[in-house]
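Just one protein chain is left out here, and the rest sit where they should.
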Amino acid sequence: MSVMKLSMGPQHPITGHFRFILDVDGDLVLKLEPDIGYTHRGIEKLAEKRTYLQNLPVIERVNSYCDSAGTMLGYLEAIEELMGLEVPERAKYLRVIAAELNRIASHLYAACLFSVATGLETMLMWPINDRELVLDLLEKLTGQRITYTYQTIGGVRFDMPEGFKEEALKRLDYLEKRTEDYYKMLLWNHTFHMRTKKVGILKPSDAIKLGVVGPNLRASGVKVDVRKDEPYEVYDKFDFSIPTGKNGDSYDRLEVRFKEVEQSINILRQALKDIPKGPIKKWAPPIVPKGEAYTRVEAARGEFGYYIVADGTMKPYRLKMSPPSFRNLIALPHLCKNVPLGDIPVIYISLDLIPMDVDR
Amino acid sequence: MLEKIRKSFMNIKLLRKVFNWGRAWSLWSVHLETGCCGPEDMARACARFDTERFGTLPFPTLRECDLIFVTGFVTKKMAKRLKLTYEQMPEPKYVIAIGHCAISGGLWWDSYSVVQGVDEILPVDVYVPGCPPRPEAWIQGIRMLQEKIAKEGLKK
Amino acid sequence: MIPILSFSEFIELILKVLIFPGLAFPLLFAMIVIWFERKFLARIMLRIGPLHVGPLNRTGLFQPIADFLKLIQKEIIVPDNAYKFLYNIAPIMASIVASMSVAFIPYAPKPDGGYWMIYYTPLSLLVILAIFTARPFIMVGAGWASNSKYCTIGALRAALQLLAYEVPITLSLASIVIMSGTFDLAKIVETQSSIWFIILQPIGFIVILIAMMAELSRRPFDIPLAEQEVVFGWPTEYTGTQFALVMVSEYFDLCAVTSLITVLFLGGWSGPVIPLLNDISPILSGVFWFFLKMAILTVIIIMGRGIYPRLRIDQLLDTGWTLLIPLAIIQIIITLLTAQWWLPLVRGA
Partner (left out) sequence: MSVEEKVIESVKTRFPEDIIEAKVKRKNRVSISVRSNRIYDIGLFLRDELGFNHITSVSGVDYIDMNELEVIYTIWSIDKKILASLRTKIPRDNPTLKSLINVWEGVLYHERETWEMFGIKFEGHPDLSSLLLPEEWDGPPPLRKDFLLPETPQEKLEEKIKRAGGW
């Protein structure tokens, strides 16, 4: 049988903004070649034209998909490192609260996409419904549903509203209870095991060699987390663990995300308990002194790197982003060699690639 | 020949209202995300906001779809595909532009790879501003389109 | 020789062909099931489903009608390099073939002997099996004629799946035939008047339910139509009216399959006589029980979509060949071994 070229996307129910060029032989995919760039806006170029403060909403939309709060932290870290600015303690806590809430929302989103890939629509709806609860909390805190511009240079923009703490704790309790339902419905489902276990196995050595990051790397059994390796903000004050997987298959990649949600709930409880009183913002000069900095944060999809070259003006000379999805992308053609066509969506979604993030 | 029958059917004045009603309440949308309003597209289609209440649901094949949500900015690379998608859809078809970026380029007004407003390539029926618009705003956009369809081809 | 019908017989035939088991019934069934499916799945998914369409407030009862009206208004696009004859004829064929099997299923006994069915033949079970085997060819034909890659892959998947699952269906029908000793569906129902075959042959029932779900491409077996993989499978390229026909034909199939399983395993129309319905017409009571059983089966088949992820094609074929076929054979063996005790009971000898 001859090899057929199959073009999947960008108009396709599963691929989102990607296009895959598949070499298909019968029902077997021999090779996958991703075609990206459908959401390329040139943020790195645009950032050179805008001031540091104007850049905030632009940079946030690199990953406005689900994780804008976690994404922004790295940029602010870099600027504050260059300025030598010490952020008030309360602001740090609030930043962490926003970032961790966002991580929960992002992982729930990943879980629902995952169940779509296997064809279980019920589990598409349930996590989305619970994600709305988290988004409500974030809306209460920041005033927006998915793009916040909440964290700003030198602190955060708003303080915690009244009653937020109690509401948050209540909803976290509910989410924790709800996770059990997810396990029953999805993770312990025999058919789901058939579809995801031993599919797309990423060996730890390969994962490191290819430069895969985040939950995907941890699912392969490599314990790497920026929050532990070089703690930023106030992550060194919390007691939490890094969940890792055993086999590095698609199932593990989802399970690690669910366990991370549990850890995030854990962190949030501690943060809400210990949050100190004080100012939430420190005045920051508009000009960043000359120099360069490379900072890394653990966004929901993995390590997010920012490299800023400042030339002593109000605008960055060069802003380089190293987003997690772009670094995970290389695992996709690596894993999609000689797999059945039915496994392509599972592997693709299990890596949790977000096209915005890849293309910038 | 089937086309002729269809056209002659659609031109019957008496059935016009019924046909408009059918079109308005069964707007199936294409799976094509162009920009970062994508998660809100998910949110409006899924639990809590659930646009299936108004008959709008995402449908896998574009051959049966009547509605494109242009979700956010459109890059030049995507613009070609968007146009292709629009051309592949059968008549009658509608476009809703979601978000500032789809309306006028928004935040990306000076970007080298973003189309400044989707109306440069597609005929847009309803504009929904916001960055991103809340799911309620999407629903309002759908309702506005339904009102527009209900008046189609009738005397003013 | 052409039989000459009396006037009342003629009226009855028209009634049968156009209204009850004939044209209107599967259409109505399709509409109600589409509405019910959307509403039911929406409730499972914590949604509301269709709400604002229709006469009764907040039910969305007319949603399938709106969809149908929309679909018939759509432009009909035939792909340029499609094989046009086959492409155009396939949806019509699909719906005809799907609605055909309804003609051979007895829905209720008539008080004057005979059965409420369009065409009586002593070999009706065989006829229905023959009709079922025609479906994969229509799918492959349509998929191939569309000349689109997704359609072709979907059609090949459909062919693999349908052919693989016809074997367990035929095998488990064999044990029914052994038990009842006839190919006549009406006689099969009569033999179940004392005890239903679902009690005598539980394995056969499970095998045939699973296999029929696969035949109908319902989840977890909707691999030929898997939207995440092959967009919509073999009907991907169809638009407007043609697509409406394809969709409707799927629900015609569902109607035929649930009727068939009701007849084979659930005792067809048998059930206590309901006096109120019996007063209107003696067949209504039987029809009521028939509908009730059909409805339960339909709900079970639909529920799969809310609960299970989709299987992969190789796992599906594995299940078919290595699990269902042995189970069906075991059922035949059990039937043969235990027939001597049950036969007098069922055949009333």
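Letters are used for the chains, namely A, B and C, taken in the order the chains are written, and counting of residues starts over at 1 for each.
Operating definition for what follows: a residue touches a chain if its C-beta (ideal position, glycine included) is under 8 Å from a C-beta of that chain, and two chains touch if they have at least 3 such contacts.
Please read these numbers as outputs of a predicted model, since none were measured by experiment.
Just so you know, the chain we are not showing touches A, B across the whole complex.
Check A:I14, A:V29 or A:L46 against the missing chain and you find that the one touching it is A:L46. Within the set A:L32, A:L202, A:V224 or A:I275, the residue that contacts the chain not displayed is A:V224.
Summary of contacts with the chain left out: across A:L172, A:I280 or A:L329, the touching residue is A:L329. Listed here are the chain B residues that touch the chain not shown: 75-77, 105, 109-113, 116-117.
Taking the complete complex into account, residues 36-37, 40, 42, 44-46, 49, 208-212, 222, 224, 229-230, 294, 296, 303, 305, 307, 309, 317-318, 320, 322, 326-327, 329-330, 359-360 of chain A touch the chain not shown.
Just so it is clear, only the chains that are shown with their structure count from here on.
Distance from chain A peaks, on a Cα-centroid basis, for C.
Centrality by Cα centroid goes to chain B. Ranking A-C and B-C by contacting C-beta pairs places B-C first. Here the CA centre of chain A is 46 Å from the CA centre of chain C. The centroid of the Cα atoms in chain B and the matching centroid in chain C are 35 Å apart. In chain C, the residues touching two or more other chains are 45-47, 227, 231.
For chain A, the set of residues that touch two or more other chains comprises 12-13, 124-126, 129. Of all residues in chain A, those touching chain B in their complex are 10-13, 16-17, 37-42, 45-46, 49, 57-58, 61, 64-66, 109, 112, 124-126, 128-129, 131-132, 145-147, 356.
Here chain B touches chain C in the complex through residues 2-3, 6, 9-10, 18-19, 21-23, 25-26, 46-48, 50, 52-55, 60-61, 63-64, 66, 88, 90-92, going by the rule given at the top. By the touch criterion stated above, chain C contacts chain A in their complex at residues 41, 44-47, 149-150, 153, 156-157, 219-220, 222-223, 226-231, 305-315.
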